[in-house]
Each structure stands twice: as C-alpha cells, then as structure tokens.
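Below: one structure, written as structure tokens.
Shown here: the complex without one of its protein chains, the others still in place.
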Amino acid sequence: MTELRKARIATASLAGCFGCHMAILDIDERLIELMKLVEVDRSPLTDIKQFTRRCDIGIIEGGCCNEENVHVLRDFRRNCDVLIAIGQCAIMGGLPAMRNAIMHSDAPLRECLEEAYITGRYIRNTTHQVPNDPALPLLLDEVYPCSEVVEIDYNIPGCAPSGDIIYETLAGLLAGKFSGFEREQIRFD
Amino acid sequence: MTGFTFTIDGVEVAAKDGQTIMEAADAAGIYIPRLCDHEGLRHQGSCRVCTVKAGGRSVAACTQPAQAGQAVENETPHITKLRRDLVEMLFHEGNHLCPICEASGNCELQAMAYRLDMTQPTKFPYLDPCRALDASHPDIALDTNRCITCGRCIRASQEIDGKGVFGYVGRGINRRVAVNGADLSDTDAEVTDFAISKEVCPVGCIIRKGEGFSIPIGEREFDKSLIGHKIEGKKRD
Partner (left out) sequence: MCSAGVELTGCRNRRDPTMDAATDRELRREDAERIAAICADVGDDPHRMMDILRAVQDDLRWISPPVMQLIADRAGLSRIAVEGVVSFYAFLSQVPKGRITIRLCDDIIDRFAGMPAVAAAFEAALGIKVGETSADGAVSLEYTPCIGLCDQAPAAMVNDIVLTQLTPDRVAEVAAALRGGQRPEDLISHEFDDLSPHDRATRQVKNNIRHAGASLLCPVPDGAGLQRALDMTPGRIIEEIEASGLRGCGGAGFATGRKWRFAAAAEAERRVIICNADEGEPGTFKDRVLLTERPHLLIEGMTIAARAVGATDGILYLRGEYVYLRELIEEVLQDRRDRGLLGQGIGGAEFDFDIRLQLGAGAYICGEEGALISSCEGLPGEPKTRPPFPVTQGYLGLPTVVNNVETFCHAARILDKGAQWFFDMGHEGSHGTKLFSVSGDCLNPGIYELPYGLSVRDLLAMAGGEDAAAVAVGGASGTMIARDQFDRTLSFDDLSTAGAVVIFNGSRNILEIVEYYMSFFVHESCGYCTPCRVGNVFLQKAIGKFRDGLANPEDIDYLKDLSGTIIETSRCGLGTTSPNPILTTLENFPLIYAATVKPSKDRIRASFDIQSAIDSARHLAKRRSTIFDEDFSK
C-alpha cells in the first residue's frame, strides 16, 4: 500500500551567498515540470522555517561557519532521507573557508574578527567593536565542509552549479536512476 | 636510428631508440596526462600524473624509456584513479579556489580534474598555505599559494630564456618555487620571457598583470575542449 505522493524537498542556505539557491531558479521553465513531481517543505523559497514532516531530499547550500549552521545541517540530516551538498561552499567550504588560510596566530578567530571589524585597512567602524549581539550565533573555529559534520549523499559541483546539472541531478534522483555526472557538466567555477 | 613498436592500451605505437613512453605516445596522437612535463623542456618526472603501468611496474611515462614489445597501460580505471588522487593532492596542497582565480577555465590542474572525472577536490584535508604575494614587479605577479611545484617556469627560464629567474627552495612539504633575488623585481624577469608566458605556468601562480578575466566564461580553453585535445587531435590528421 504505497502512497502515491509528491516527493518532498527541503533546502537551506548555510555559509554561502545564496547564489546556489538562485541557480536552482536557473532550471527555468523545467521548474514547472519539476514542481509537478515535488513539493517544497522547509526552505527559504517557501519561508517555511521548520520541517512540517520528513522529507525525501534535502539540499544544502554553503558550509558551516557558525553554530547555527551546524544545528540546521544536523536537523536536515535527521529529517531528510537523501542529503545533497550543492555548490563549492557546501562541498569544500568555498570562499568563506578562505578564512581558514589566513588565521595564523594562537587566537586565530580573534585575529580574523579584529581584521574584519577594527584593524583592517579599509574598515570605517566608529564603534571599534566586534559585533556581539546575543542573537548572533557563535562562530566556529574554522569553516567546515558539510561532509565533516554529517554524512552527505551527493555533491553537485559548481560556483554556482548550472541549472542543467541541478535539474538533471534532481530529475535523475526522483526517477531513481541518477548515476553520476556527465564529464562536460563538471565545473569548479 | 632504429625503431621498434610497443603498445599503449592495446594500440600499437612506433618508437625510436631512446624515446620515452610519452614522447612516442605524443607522436602517435595518444595523450598521456601530465602536469610537470611541457614540450620543449627537459623531462622532470615530479608530478607523477603521467604514471603508467609498463612491464607490470608503475613508472613515469615522461622519463621512462619505451621498450620494444612492452604493453603499457595508460587510461585504465586503476591508473586513472591514481592520477585523480595525485591531482587531488595538488588541489589540497595549495589554495585553489577556482571561482576567484583568473586562471580558471585555462588552468591545466582544473582541466586535468575534469578529464579525470573528479567531481570536486574533497578527499583530503586542505593545507591552506599562506605565503606572501610577490607583486613587486611592474608587469608580473607571483602567488605561490597556487604553485603546484611543477617547475616548468624554472626550466623554461633556464633552457629557453637563458636566465635562471626561478629555482626550487626548501624540502618536503615546504619545497616551493622561489626567485633568484629578494623578490621578482630584484631579478631580470621580463613579461616577454617564455617562462612568464601563459603557456608555461599551468595554474594561476605566475600572473601577467592587467590580463586577468579577459576571456568570458564559455570561451576559455578548457570550457570548450578536454585537456590533451591538441595531442589527440594529431591522431585524426
């Protein structure tokens, strides 16, 4: 007695630029076709903030740079059967992870924040303080790829990935016959 | 000069005495992936991406002499896996953020990853080097965080330009390419040197100022064709 239903998809943007979410829209008119097969649960696209029920596919943009990213990512892992990391940031940290390479002192995070908010050559911050509102999530010591925090099932490469590779991956997974990417589709930029 | 034949992935290839496996393969229009080797420069055999199996042993095709009757394995799944590991090591050793690199699309390291079907370099930990940029020269900049220590610039400067602008320093993971002086402006490097030309540096380490991002995405060399296409194209001629 299998219930014939639309596949449920959830998406989240962690430490990324939201470009991969915009790339999802690059699916263009095929989006209409896709929406016949899926319904979107938790996602910034629907503005649904919590999972309403278990999802078939979770799509993660961005890596983990703060505690909230970790919390959201774990939530996605618990509530999604298949988890996809989309774009370079989710897969390997991406541009936010550049901070991993420039933090060198014994107090790397402080050095990084001071450079960003106080001492940097082009900073005009009249408060001379690092922002510290209680609502701000705590930063992690470095930026982590999603796969270091939870197990990831698929990676869609690109910065951002093309509409084609996103569409074909999703369509393939939904049809149960995804078997990897065409060589021409793989791009790191 | 006498000659002989051997096979690469079952295809018979003619070779002259003293030729390396790669030289014979190139002449026959068979591409063996490589990064540190460059036509016209001395073979170095350091990147190991041209690893092939010959006579049951893994050897570097760029330095290993071809042998009569030998069966060489080139693009087998096992060899391709080894090469993918090596290319991935190079990605993790340096800072290779393709989206912000002006070599992207023309980069041989990136193109090699594409050819080897690497989805994304994620296998190893990133070493995140932070070496100082050398922008001292009016026409040339050097970002050795992107250097894959192939040494093509070293040999090009010595053998073609007759200069010796570059050289290796350090040992082990700290081995890197350095310049013959305090910085690049302290050397006799010129932007017209062959060593500085875009043909020599396979990545975005040697930068010619004022040239970046001039070719739109989609029209760059490896947007359109796989690395090795020039050699493989010879086969069809």
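We just call them A and B in the order they show up, numbering each chain from 1.
FYI, a residue touches a chain if its C-beta (ideal position, glycine included) is under 8 Å from a C-beta of that chain, and two chains touch if they have at least 3 such contacts.
A quick note: this is a predicted structure, and the numbers were derived from the prediction, not measured.
J.: Thinking of the whole complex, not just what is shown, which of B:Ala15, B:Ala28 or B:Cys47 touches the missing chain?
T.: B:Cys47
J.: Which residue among B:Thr7, B:Thr119, B:Asn180 or B:Ser197 touches the omitted chain?
T.: Hidden-chain contact among the options goes to B:Asn180.
J.: In the full complex, which bits of chain A touch the chain not displayed? Write them out.
T.: Residues 66-68, 70-71, 74, 77-78, 83, 101, 104-105, 107-110, 113, 130, 132, 134, 136-142, 144, 148-151 of chain A touch the chain absent from view.
J.: Give me the chain B residues in contact with the hidden chain, please.
T.: Touching the chain left out of view, chain B contributes residues 43, 45-49, 51, 58, 60, 63, 65, 81-82, 85-86, 89-90, 92-93, 124-125, 127-132, 149, 164, 166-175, 178-183.
Going forward, only the chains that are shown with their structure count from here on.
J.: I'd like the Å distance between the centres of chain A and chain B, where a centre is the mean of that chain's Cα atoms.
T.: 33
J.: Write out the stretch or stretches of chain A touching chain B in their complex.
T.: Its residues touching chain B are 88, 91-95, 97-98, 100-102, 104, 145, 147, 155, 157, 159, 181, 183, 186-189.
J.: Using the touch rule from the top, collect the residues of chain B that touch chain A in their complex.
T.: 95, 97-101, 104-105, 110, 113-115, 117-122, 126, 128-130, 145, 217, 226
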